[in-house]
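In this view, the complex is presented without one of its protein chains, the others remaining in place.
First chain written, first letter: the chains are A and B, and each begins at residue 1.
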Amino acid sequence: MSKSFFIDTTLCTACRACQVACKQWHDLPAEETENRGTYENPADLSFDTYKLVRMREEVIGGKLQWLFFPEQCRHCAEAPCLDTAGDETAVYKDAATGAIIFTANTKGLNVDEIIESCPYNIPRKGPDGTLAKCDMCLDRVHNGLLPACVKTCPTGAMNFGERSEMVALAKSRLSTVKKTNPKAALLDPDDVNVIYLVTEKPSLYHEFAVASNTAFDITRQVALRRMFKPLTNIVSRLL
Amino acid sequence: MKVTRREFIQVTGATAAGLAVSGLGFDLKPVKAHAQMLKTKYAKETTTICCYCAVGCGAIVHTSKRGDGRVINIEGDPDHVINRGSLCSKGASLKQLTENENRLTEPMYRAPYSKEWKQVSWDWALSKIAKRVKETRDATFKVKNKKGQVVNRTEGIVSVGSSALDNEECWIYQALMRSLGLVYVEHQARI
Partner (left out) sequence: MTNHWIDIKNSDCILIMGSNAAENHPISFKYVTEAQQKGAKLISVDPRFTRTSSKADIYTALRSGTDIAFLGGMIKYLLDNKLYNKEYIANYTNAPFIVGKSFKFNKGLFSGYEAAKKGQGPALGKYDKKKWGFEMDKNGVPKMDRSLKNSRSVFQLLKKHYKRYNTKLVSKITGTSREDLLKVYKTYAATGARGKAGTIMYAMGWTQHTVGTQNIRTMAMIQLLLGNMGVAGGGVNALRGESNVQGSTDHCLLWHIWPGYLKTPRASNVSLAAYNKKWTPKSNDPLSANWWQNYPKYSVSLLKSFFGEKATKKNDFGYDWLPKVDDGKAYSWFDLFDAMYKGTVKGFFAWGMNPACSGSNANKNRKAMAKLDWMVNVNLFDNETGSFWKGPGVNPSKIKTEVFMLPACTSVEKEGSITNSGRWMQWRYQGPKPLGNSLSDGDIIMELGNKIKAAYRKSGVSSEAIRNLKWDYLTHGEYDPHKVAKEINGYYLEGPKKGKLVESFGKLKADGSTSSANWLYCHSYTEKGNMSARRSKKDAPNNIGLYPEFAWCWPVNRRIIYNRASVDLKGQPWDKKDWVVKFTGDVKDGKYVSKKWIGDVPDGGWYPLENPDGSKRKDAKYAFIMRKHGHAQIFGPGRADGPFPEHYEPLESPIAKNLMNPQRMNPTAVVYTTDADAYATNSAKYPYVCSTYRVSEHWQTGLMTRPQAWLLELQPQVFVEMSEELAKIRKIKNGERVKVASARGSLECTAIVTKRFKPFKIAGKTVHQVGVPWNFGWRWPESGKEESANLLTPPTGDPNTRIPETKAFMVNIKKI
């Protein structure tokens, strides 16, 4: 059975505990940042930052919304990065959970190609050329604990469990949220193990919120072995 | 104290130790033969209440039983009825508050007109403070006010703080200050 996250952005308050909990558990160093005219920081995912809450101010239908999107690796069902790497000692799928795991052996591979293959623009290169990203807190999960980001989330925005349970939860929340937000949708739910629920156009949350975002560089898509389906088809197929 | 692990386990159906290599910097030979152990497995577990805001969230502190005996991990206490395992960004960083190289670890003294701190011993610092307290108090102490009423106070010493103290510390702190005759005793609730 694979595991999945369900991230309900309608409940996210951008408290960013998930960002810190991730660093805390993984003993990741802080980055030197500066205020760039936004609360969002660091500016991007990095070798030392696997989780990042994107914060966007948008006026939609005359109403101001502050959209929050806790970004992380989607642990794709058919992960392009894994196929691109082609080395099971460097990138592999954990059989028990479906987690896509990067190891120190990514060093020396063509990491730029691996990065380029990711439809969500997740992997990041370290100073010595190794790659890093969210590891689903596999040590925790294998020992019966929730991933650090999910455990710390106060509101229920972050959820984790058996894929079937998460899919059911995602569907149930979608149908509730749709009553007040007709545009509500799940992002790429069949293809990934990190399912987001959003209420607005995905690109408003973050450039790489969905795989088939139009802002997406065409070369990146070409690099994919399996093309993701267009947005209109994928968002609500679970219903 | 007794803290059991009873509900620390949250995800159902997990196996004890899987084949996982997370993060980086590990020696990966052989890659999948390394059954990863939780870093908290052999640590001492104690419960605490977060020291930031007044929601009063519970957290579990994992302290190494070996070596320097320092904190390995602090995360939300799932058995705490208020926060049920969750913590905010500040709470999630509790470990870094304690294990922090910026912390003060020695009493320091700055002499009048000096440009720098000097490290001193506790005994030296507290003896000198006691001496200063007595000098100032005795020089400024008023047994009676202008109306001739008994007031037994000093307005020459002021103390502010502290909602950062435990209840028990608060009580002995205010008792000591009031016994000295301080009336200027104030704290965070005023600001």
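For this structure, a couple of remarks:
Here is the rule we use: contacts are C-beta pairs under 8 Å (C-beta built on N, C-alpha and C of every residue); 3 or more make two chains touch, one makes a residue touch a chain.
The structure displayed is predicted, hence computed values, not measured ones.
For the chain excluded from display, the touched partners among the shown chains of the whole complex are A, B. Note that of A:Arg16, A:Lys133, A:Lys151 or A:Lys171, the residue touching the chain absent from this view is A:Arg16. Across the interface with the omitted chain, chain A contributes residues 11, 13-17, 19-20, 23-24, 29-39, 41-42, 57, 59, 64-66, 68, 154-156. Residues of chain B in contact with the chain left out of this view: 1, 44, 46-58, 61-63, 69-71, 74, 79, 81-84, 86-91, 93-94, 96-100, 102-115, 117, 122, 125-134, 136-141, 143, 145, 147, 149-191.
As a convention for this text, only the chains that are shown with their structure count from here on.
Residue ranges on chain A touching chain B, taken from their complex, read 1, 3, 15-17, 19-21, 24-26, 88-89, 92, 94-97, 99, 101-105, 126, 130, 132, 135, 137-146, 148, 151-154, 160-162. Contacts from chain B toward chain A in the complex involve residues 8-26, 28, 31-32, 36-39, 41, 73-76, 78, 83, 85-89, 91-93, 95-96.
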